[in-house]
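Heads up: the structure comes next, in structure tokens.
For this depiction, one protein chain was excluded, whereas all remaining protein chains were kept in their positions.
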Amino acid sequence: MSADNAILLAICVPLATALGIQLAGRVSDNLREAVTLTGAASLAWVVWGMLPSLFEGARPALTVSELLPGVSIAFEVEPLGMLFAALASGLWIVNSVYSIGYMRGNREKKQTRFYTCFALALGATMGIAFAGNLVTLFLCYELLTLSTYPLVSHKGDEATVRSARVYLGILLCTSIGLLLPAIIWTYHVTGNGDFTVGGILAGKIAGADVGLLLALFVFGIGKAAVMPVHRWLPAAMVAPTPVSALLHAVAVVKAGVFSVTKIIVYIFGVDFLFATPSAGWLLYAAAFTIIAASLVALRQQNLKRLLAYSTVAQLSYVVMAAAVLKPLAEIGAAIHMVAHAFGKITLFFAAGAIYTAARKTELHQLRGIGRRMPWTTAAFTIGGLSMIGVPPTGGFVSKWYILAGAFQADNLLAIFTIIASTVLNAAYFLPIIFMAWFADEQPGGKEHGEAPPLMVLALACTALLTLGFFFFNGPVIELEKQLVQGMLQ
Amino acid sequence: MNLLELLGYFNYWVFAIVLSVGLYTVIAKVNLVKKLIGLSIFQSAVFLMYITMDKVEGGTAPIIQKGVENQVFSNPLPQVLILTAIVVGVSTLALGLAIVVRIYEAYGTIEEDEILDAD
Partner (left out) sequence: MQIDVMDLTPHLPALQVIVPMLCAPLILLLKPRGLAWAGATAAALLSFAIALNMALAVNTGAYFNYDMGGWEAPYGIELSVGAFGALVLLIVTGAGAAAMLAARPSVDSQIEAERQPLFYSAWLLALAGLAGIVVSADAFNIFVFMEISSLASYVLIAGGPDRRALPAVFKYLIMGTIGATFYLIGIGLVYMMTGTLNLADMEARIGDVTDINPILVAAGFITIGLALKAAVFPLHVWLPNAYTHSPHIVTVFLAACATKVAIYVLVRFDFFVFQDNLENHDLQFSLFLMPLALLGILMASAVAMFEGHIKRLLAMSSVAQIGYIILGASFVSEAGLTASAAHMFNHALAKGGLFLAIAGLACHYRDLRLEQLGGAARSMPWTAAAMVICGFSLVGIPGTAGFISKWLLIDAAMDEGRFAWLLVAIIIASSLMALAYVWRIIETLYFKPPVVAEAPAEAPLQLLLVTWLVALANIGFGLFPQFPLALSSAAAQLLLGRAS
């Protein structure tokens, strides 16, 4: 199998899986779940199979169609995209296992539609990861938004549909209203929008226009949830937990920050942005989002909403790291996507497990739950520690790199923000963890034990990954060093 | 431009006045048949414009006769065009009247305001 075909395969496998799920869903539930798991496994096999050649420096590419002169649908695999694809495809397997437990445990309706849309969303995610130019990125970005709408509105009642409409409205409006003009502007001045090492905009655009274009991109990519376009993320929490876990902790939100990073690195060019004062606002916007979202998270009473605001803050870590515009920080941005993904998916898995086993969604209900659900609570603890950045969890590694990058740039604002937000993270995660393990349970609660075994299996896996990433992060960093090759010397 | 010069264009004045009368009728009248009458007047004005512009002073019908040299002809082409345009106008009028009949059958009135009230 050539690497070029692997790209096509990576996008087609989820689509074929979606079709298979539709058909299998009419036969039996077990067959449908088997199709999902097979699809997830084969996608991971295809995507991970591309890794070795990437390490050797290969850049597989594939052009599907040229829409207009210079504007084409094309895919190219590069380190950042590879990392994102490997992450999403790997976690899809774990998430599928978890989904089966969750959907059956809660006797959800319309499960076939759920799994179908999930597979479609993964296909779109692969497209985003491997997009070779801005138009392809935009195409897959919109497909991801549209395919996740049925997932968010899964419950189907009035309040859910209203929230789902907020989700869709914000994401589509920002992408069409801001991102599309930004993309067309880029094509207009450069003649193409291919992701090129070193960027393509240098010398084509100058002065305040750079800051404006950057703003169009950053706010146009609503999925990156830089304030004030973060509102969709808490709104999306009406979705079933597996959706929140994989999509709103990994695929969708990471697609956002991934796109922002990719545009900064491959469209603007790090050096060009660093030399342009008008682009400096991004750092402030990201820093503000980190602090503000953390403060909002402090005041949340609902577990999933708290996790949502924590996600908003963590996403801006990535944006801020990218905006520091130093090699180590760019690496930090890339690995923070991974570290946060492991940690946050664990947290969401734990939240879902608690909901399935105990129907508990609010923070104050979690008192003493550690004794009834030790596995889940342990995983939650690991995830929470990773969010704070305590060793030995993955969160520590990425924070280290981001801090190192900030020092490289002597960027006091970034350093201060990281320290302040670490304190804030601790302030909202540690009380929960403490309460769950050591507080006395409120009397009169119903009896319950641990969540269904499939779910526990999944969340144990991701918790182990969170820990493991602290120790075994070499290959990831090696891969991402290629991202900033030219800059390291 | 003195009065005599203005009057010299009297054919175009007639065209303009008839055109305005027709257009006014179409817009101002509520009765559908009257609207169609206005439309017909409006179109006739244009026919008039075409016919009046083809007239060459001293010109006759464009028929070539043996032995008659240096004859001045009026331009036949606009007449031919207008013949076609009249056919078009008549068909439009006929179709319009047919629609009015159908409207009367369906609504029992041909006054525009009453039709609007009916739906």
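Observations on the structure shown:
Labels A and B are assigned to the chains in the order they are written; within every chain, residues are numbered from 1.
Heads up, the rule we're going with is that a contact is a pair of C-beta atoms (placed from the backbone, for glycine too) under 8 Å apart; a residue touches a chain by one contact, two chains touch by 3 or more.
Quantities reported herein were computed from a predicted structural model and do not represent experimental measurements.
Every visible chain touched by the undisplayed chain in the complete complex is listed here: A, B. In the complete assembly, the contact with the undisplayed chain comes from A:Tyr187, out of A:Trp48, A:Tyr187, A:Phe274 or A:Trp400.
From the options A:Asp4, A:Glu108, A:Glu142 or A:Asp271, the residue with contact to the chain not on display is A:Glu142.
Per the touch definition above, the residue from A:Ala24, A:Val71, A:Met227 or A:Ile335 contacting the chain not shown is A:Val71.
Only one of A:Leu15, A:Ala34, A:Val161 or A:Ala378 touches the chain withheld from this view, namely A:Val161. Even with one chain removed from view, chain A keeps its contact list with that chain: residues 64-68, 71, 73, 135, 138-139, 142-143, 146, 153, 156, 161, 165, 168, 172-173, 176-177, 180-181, 184-185, 187-188. Not every partner is drawn; the one left out touches chain B at residues 23, 26, 32, 35, 39, 42-43, 46, 49-50, 53, 78, 81, 84-85, 88, 91-92, 95-96, 99-100, 102-103, 106-107, 112, 115-116, 119.
Everything below uses one rule, namely that only the chains that are shown with their structure count from here on.
Mean C-alpha position of chain A lies 71 Å from that of chain B.
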